[in-house]
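Yeah, one chain of the complex is gone here, protein chain that is, but the others are all in their spots.
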Amino acid sequence: MEFKGEYRIAAPQQKVWEALNDPVILQACIPGCETLEKTADNELKAQVRMRIGPVSAKFGGKVTLSDIDAPNGYRISGEGQGGPAGFAKGGAVVTLRTDGAETILNYVADAQVGGKIAQVGARLIDGTAKKLADEFFGKFAEVVGTPEVVEQSSVAAATSASAPSVPPTDFAKRGLQHWMVIGAGALILIVAWLSMR
Amino acid sequence: MTISVSMTVNGKAASGNVEARTLLVQFLREHMGLTGTHVGCDTSQCGACVVDVDGASAKSCTILAVQAEGAKVTTIEGLAESAEKLHPMQEAFREHHGLQCGFCTPGMVMSAIDLVKRNNYQVTEDIVRHGLEGNICRCTGYHNIVKAIVAGAASMKAAGV
Amino acid sequence: MSNVSKIGDRVHRKEDRRFLTGTGRYVDDLQLSRCTHAHFLRSPHAHARIKGIDTSKAAASAGVVAVFTGKDTADAKVGGLICGWVVKDKHGVPHKAPGHPAIALDTVRHVGDTVAMVIADTAANARDAADKIEVDYEVLPAIVDLTKALSAGAPQVHSDVPGNLCYDWELGDKAAVDAAFAKAAHVTKIDVVNNRLIPNAMEPRAAAAEYDRGTGNYTLHTTSQNPHVTRLVLSAFVLGIPEHKLRVIAPDVGGGFGSKIFIYAEETLCVWAAGKVGRSIKWTADRSESFMTDAHGRDHVTHAEIAMDKDGKFTGFRIDTIANMGAYLSTFATAVPTYLYGTLLAGQYTTPAIHVNVRAAFTHTTPVDAYRGAGRPEATYLVESIVSKAAREIGVDPAELRKRNFIAPTAFPYQTPVALTYDSGNYVPIIDEAMKLSDYAGFGARQSAAKAKGKLRGIGISSYIEACGLAPSAVVGSLGAGVGQWESAQLRFNPTGNVQVLTGSHSHGQGHETTFAQIVSDKLGVPMDQIEVVHGDTSQVPFGMGTYGSRSLAVGGSAIMKAADKIIAKGKKIAAHLMEAAEADIVFENGTFKVSGTDKNVPLAQAVFAAYVPHNYPIDKVEPGMDENAFYDPSNFTYPSGTQICEVEIDPDTGVVEIVHFVAVDDFGNIVNPMVVEGQVHGGIAQGVGQALMEAAAYDNATGQLLSGSYMDYTMPRADDLPSFTLGYKTTPCPHNPLGVKGCGEAGAIAAPAAVMNAVRDALAQVGAQDRIEMPATPQRVWAAINAR
Partner (left out) sequence: MYDFAYHKPKSVADAAAAVKKASDGKLMSGGMTLIPTLKQRLAHPSDVVDLAGVSDLVGIKVDATGVTIGAMTKHADVASSADVARAIPALAALAGGIGDRQVRNRGTIGGSVANNDPAADYPAALVALGATVTTNERKIAAEDFFKGMFETALKDGEIVTSVSFPTATKAAYMKFPNPASRYAMVGVFVAQTASGPRVAVTGAGPAVFRVKAMEEALAKSWSADAVANVKVPAEGLNSDIHASAEYRAHLVTVMAKRAVAAAG
C-alpha cells in the first residue's frame, strides 16, 4: 500500500518543518496516543492505545528519522509491535518547498502490516489507513487550522453517510490533508494503528 | 474468572465450572467429552462445530459456554435413537455416501436438520445448496451431501422428526 | 450386513456409523493423562534474522512447563527435516538441499516459520505465554514472486543456494524437438500460471505425543497419511529414536489431499519434547496455522510451445517451467515438478518429440509439496490448455483435434518420449461418451440462447492421463526416491473365522474399511461383517507406505489379493488333509474348499478353525495358524485416463462464472465400489473447480505476508458454487495388477482445471478475451479480462 500527496500549507516552511519535528503537536493529533517521546536526536518512541470496531490493543512504536535535510525534508521510518496481533512498519520521504508565503509539502509513503492482522484482516488494511487519516485530519484541523489542498493523491477518506450530499472527492481532499499534519513521526503511528486489523 | 454453567445437553442436565472465555465447543468437547463436535476454523466459517441451541443451529465455536446457560443443546451424539437406529438424516448421509473423512459431517448433519425443519421438510437441490452456505466440506464436492439432504428431508417428514 | 460382497457392488461404508454419530476418534479427540499442550510461536516476517529471543517472561507465565527455541533443539542435536527424493539436475548434480531446522536457528524464511515452542498445562496458558516471548528481528528483504526468484539480485533464501536455484532439470530430446519446430506448419504458444493452493483438509493437523519413562517408548498420535514413513523419518533422520521404540498412530484422519504425507516440524517437536519434559504433549493447529504451515500445492509458471503439421498432428512440444519450492524442501517436494509432471506431458497424445526444462526455485513462502494430483494437474492443465488453444488457432473443433492425436488403442503398451510406458487405454470411446453426456452437439444452440440474454457461454474439454499407483520401487529408486513404493497387507484370521485385514495404506476419507473388506469378502467369501480393516498403527500393521498418489487400491489392494492367495493356498493344504484328497484336486469357490468333481467340501472357516486347533492337521506339511503377510511391488504405474467436459455461463456485467454442466468420463480400470469411486471423483472435481475459479494463496510481493490466511480471504468451494456432476465410465482393466484397477483419487482434481478454464476461455473468445485470463478466474479477473483495452 503506497500513499503520496502534495499540499499547500499556509505557513512558512520553517514553521512546517518544526511542526514535523514537534512531538507535542504530533501526540495531540494522534488519537489514543498515550506517550510520544524523543529517545535520541533521530528517534521517537510511542505508545498508542488504538480501537477500531471490535479491535482494541496497545501498540508500541519506534520511529527513526534519516536523510535529514532541514528544513527541506527527511525520510522517516519505523515500526510498531502489537504483540500477537502482529506488526506494522512503514516509511515516508517528506519534502518541503517554499512557494511565496506558503509551503508545499510532498510525501511518498509506504505502509506494511504483518502477522495475524495481515493474515485475517486483509480486507480492512486500506480502509483502516483511510479512516486513520481522517481522524488525524479532524484533530489537526482543531490544532493548526485549515490548510488548502492543491492536488489529490491516491489516498481518500471515508464517504460517510453523515454527509451524504458531499461527493466522495471532497472527502478525499479532506483525508489527504491529514498527511501534512501527520507529517513524519505520526505516519508510523498510523501504520501501527493499521496493524490492528 | 470461573463461572458455573448449567445446561441441558442431549436431554441430560450438564454443568461445570468454566472460564468466561471458554467456548461452548470447548465445554462440549473438553468438559463433557462429546468430541463429535469439531473445530475446523477460527473465523466461524467452516461449520464443523454446528450444534442445535434451543431449536436453532449455531456455531458452537462462536458462542461462549456462559451464553448457553440454561439452554437446550443438541449435538451429533444426541441424534440417534440408539446405536442401531440412526436419525433419518444420519441414515440418509450413509445411504447416499454424503461423507468421506467424516470431519465436517457432524456439523453438516446438524445444519441439514435445521435446514430441513426451517423449510418445512420441503427442500430442493437449490435450497439445500444455498442453505449449506455456512458449512464447508473438502472431500465430497457436496454432490452426495445435497442428494442425502433432499432424501433425508423426506424421511424426516415420514418419520415425524 | 452378514452378506458376502462382490467387487463392483455399491456397498455402504462400514466406517460411516461412527462418523455420523460423532464417535470417530481424531487426534484432537484423544484424552491423555497428565497431558500438556504445545503452542508454537510463528514468525510474522517472511525473512528476518533473529538477533535475540527472550523467553524469560514466557517461562515464568502461569502453567508453563517448558519453552524451547532453536538453540535448545540444536543443543539436543535434533536433526533437520529432510527431503526424501533426490532429483539430479541436467548435469547429474543432486538438487540443493539447504538445512531445515524444526525451530528456526538464526533466520526465519517464511511467515509462519517456527520460532519457539511453549508447553503448558493448558492450551490457553501456552498461548498466553507465547505472547510474552520477545523476539528481536532484523527484517530482511523477501522474495515471493516466482517469476523473479531466479533473477540476478533477488533476495537469497539460503546462503548455500546461489541464485535460489534448487535444480535445473530436463527431460526429453531437445534436438528432436527443435527439428520438429523447424518443420512445423503451425506453432501455438502459451504462458500459464498454475496457482498456488492451500490444501485445507477440514481437520487441522494435530499431534499427541507420549513418552513412557519405564520403557523408553514414544508414541505419536498424528494426522498422517503414512505413519510408517513418519516413524522412519523421525527415527533415521531427525530424532534418532530407535524405530522399535517409536510407535506412530494415525487414527481417524479428517482429510489429507497430500498435505498429511509430510513430516512437519510440529509433530517432530512434540515427540522430542515429550521425552524432554517427561509428559504427554498435545498440539492441534488452528486454521491460521494450517494456512501458514501445511505444505502448499502447485505454484508453477510455464511457457510452452507446440508444433503441428498441416493436418494438425502434434510434432513437437517444448516446455519451460519454473516451480516454487517455498522456503524449504518439504518431504517429497523435489519430485512433484519433475517425475510427477515432466513425465506426464505427453498427455493422451502421440506427440513424438517432447522436451521439458524445469527450474525449481526457493522463495520466502510456505514450502510447496504434493497436493491432490501433484504434478499431474499441472501437466494436464498445460497440455489441455495448449491443445484447446491450438484448436482455436487452426480452426479445428477441440474434440476433433484431440481425437486426431490420441494414442490408438492398438498402440499399448505405449512408450512416450518422456519416459513412461502407458499400459492400457482407449481414449476415443471416452471422449465420445463425454460428448454425448454433455450434449456437445447441442452446445451451439445453448450458446446462442445465452447470448440472447446477454450471457457468454463456453464449453471446455480436458482429456487427462495420470500415472498413479506409485509405483515400481526399482523405477522410483532409479529416479531418486529415498523409499520403496510397495505396499503391505496382512490377513489375520481369528479362530472363530472372522478376519482382520491389516493394510499399510491409510484411509482418511477414501473408504478403505469398506472397499478393502469388499476385496476380501469377494475373494474369500467371508461376510462383510466378519471383516475388519485395520490401518494406521505402526505397532499393529506391517510396515507400509501409506496413501497418496491414488495408490491404495492398485498397490495396497493388490497386496491384500496376494495375501488372500496365500490364505487360499494354505487353506487348500488343510482342506485336502481334512477331506483326505489330493491338494491338486482342491478348488476354492465362494468361501469353500471343494474336491473337484465331488460334493465334498470344507468351508474356509472350518479350515481356519483347524489351523488354530490343529488336532486333525497336516502339521508335518503346514504350520498352524492362519495369518498371512504379503508385500506387493507393482511392475509399472497405472494409467487412469478420462475426459471431462465443462460448460460455463459468464455474466459479463459482474464477471461471475457459473458452471452449468460438468461431465466426467473416466477409465479407472475395474471398479471395486462405484459409490466410493463416484465420491472420489466428485471431491476431486470440486478441488479442481476450486483451483480454476476461486482458490489462490495470495502473498504480498513486497513483504511476503500471506494475505489469504483465513476463510475470510481464501475461497473454499461451497455447495452453491458447484453443480451436481454427471459421471460415466469406460473400462480398460489394468493389465499388470491382480485387481485390474488403476486408481481414482486424483483424477477429478487433475482434469478439472483445464476443463473449466477451456470453457471460460471459450466463453471469453466471444469478446476476444480468451488469452487474458488466468486461474483462478475470479469475478474480478473475468470482468477485467472482458473490459481490458
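For clarity, chains are labelled A, B and C in written order, and residue numbers in each chain start from 1.
Keep this in mind: contacts are C-beta pairs under 8 Å (C-beta built on N, C-alpha and C of every residue); 3 or more make two chains touch, one makes a residue touch a chain.
Treat the numbers as computed from the prediction; the structure is a model and nothing was measured.
Asks: Going by the touch rule at the top, give the shown chains the omitted chain contacts.
Replies: Over the full assembly, the chain not pictured touches A, B, C.
Asks: For the chain not shown, which residue from A:N21, A:T103 or A:T128 touches it across the whole complex?
Replies: Residue touching the absent chain, from the options given: A:T128.
Asks: Pick out which of B:V9, B:L34 or B:I63 touches the chain that's been left out of the picture.
Replies: B:I63
Asks: Spell out the interface residues on chain A facing the chain that's missing from view.
Replies: Residues 52-57, 83-85, 116-117, 120, 122-128, 130-131, 134, 152, 156-162, 164-165, 167-169, 171-172, 175, 196-197 of chain A touch the chain absent from view.
Asks: Can you list where chain B touches the absent chain?
Replies: Spelled out for chain B, the touching residues are 1, 3, 19-21, 23, 42-45, 47, 50, 53, 56-59, 61-64, 66-67, 69, 111, 114-115, 118, 131, 133-134.
Asks: Pick out the residues on chain C that sit against the missing chain.
Replies: 124, 127-128, 131, 288, 653-655, 694, 698, 707-708, 711-716, 778-780, 783-784
What we mean here is this: only the chains that are shown with their structure count from here on.
Asks: If we define chain centres by averaging CA atoms, which chain lands farthest from chain C? Would you check?
Replies: Of all the other chains, the one whose centre lies farthest from chain C is A.
Asks: Roughly how far is chain A from chain C, going centre to centre by Cα mean, in whole Å?
Replies: Taking the mean C-alpha position of each chain, the two centres sit 48 Å apart.
Asks: For chain B and chain C, what's the span in angstrom between their mean Cα positions?
Replies: 30
Asks: Send over the residues of chain C in touch with two or more other chains.
Replies: Residue numbers touching two or more other chains: 288, 710, 712.
Asks: Which positions in chain B are in touch with at least two other chains?
Replies: 43
Asks: Enumerate the contact residues on chain B facing chain C in the complex.
Replies: 19, 21, 29, 33-43, 45-46, 48, 75-77, 79-80, 83, 86, 90, 93-95, 97, 99-106, 109, 125, 128-130, 132-133, 135-147
Asks: Would you mind writing out the residues of chain C in touch with chain A in their complex?
Replies: 42, 44-45, 111, 130-131, 139, 288, 291-292, 698, 700, 702-703, 705-710, 712-713
Asks: Hey, which residues of chain A end up touching chain C in the complex?
Replies: Where chain A meets chain C, its residues are 83-84, 86-87, 89, 110, 112-116, 118-123.
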